[in-house]
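Some chains have been omitted; the remaining ones sit where they do in the full complex.
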Amino acid sequence: MAFRAHIKVCFSDIDYAGIVYYPRFLHYFHLAMEEFFAGALGMEFPKVLTQHRIGFPTVHLETDFAKPLKYGDELEVEVTIKNVGRSSITWGYKVFRIAEPETVVSQGRNVTVTVNLDSFEKLETPDWLREKLIAQQKLGNP
Amino acid sequence: MAFRAHIKVCFSDIDYAGIVYYPRFLHYFHLAMEEFFAGALGMEFPKVLTQHRIGFPTVHLETDFAKPLKYGDELEVEVTIKNVGRSSITWGYKVFRIAEPETVVSQGRNVTVTVNLDSFEKLETPDWLREKLIAQQKLGNP
């Protein structure tokens, strides 16, 4: 089963319209991706950045928003690996409310490029990471 | 010429990687859209919401990120109207650094649905707004 991060809609995620501000969904995706490293890949995302000095800036993003989220909603954000290129990784996200687990609230994907965090030059995704990502990709597409 | 909002990358927009956190670009798009109402349509966005009680939740979003942004960058965010449906509006955004005005840093589009802010039910976009949006759409596609 694909990895899921647990996230609560907090007081300040709500905007003037009384729902979650839509850029916050992208923040939820990022939080879920941070959790995915520890929970699915067995490595701490902060250590990947601080010790290996590699980063994953987003170069493309697509998202559909099917339902608004309200204050107090508890969420699961599913993270899957859609593609692993030489330097690029395509990540998939689906957001579910725990109170209504059959309904996809939002889904998206983004493409990141692996870079050297100091020079911001493109790198091949290192093998120790690539292999784990590919294993996750197979899990998500059995 | 299409409307442009002026935005500065602030200290807290920067993330651990030393560049603008990518969900902040979507926030910049929203800020630019808020400015577009006053600057291009001649109406205050807060008043549209608070007095007319209509809102514009995003249902779809696509963005490409070509260049990272750094602390201190000054930006122009161009806002255009790509399509005006019965209830939907498609908005286009292009981000430029003032220091390098020929290069598109990021571009995106989102689709909003016009709703009653109290019930969140879909509404036809009212004529007083639709007409101005269509005039802007023509400006952006002469």
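Think of it as A and B in the order they're written, each chain with its own count starting at 1.
Just so it is clear, a contact is a pair of C-beta atoms (placed from the backbone, for glycine too) under 8 Å apart; a residue touches a chain by one contact, two chains touch by 3 or more.
Being a predicted model, the structure only gives us computed values, none of them experimental.
S.K.: Every chain here is the same sequence and 2 are shown, so how many copies does the full assembly contain in this file?
M.R.: Shown in place are 2; the entire complex has 4 copies.
One rule holds in what follows: only the chains that are shown with their structure count from here on.
S.K.: Show me the residue ranges of chain B that touch chain A in the complex, using the header's touch definition.
M.R.: Residues 16-19, 21-24, 26-27, 30, 46, 49, 55, 57-66, 68, 108, 117, 120 of chain B touch chain A in their complex.
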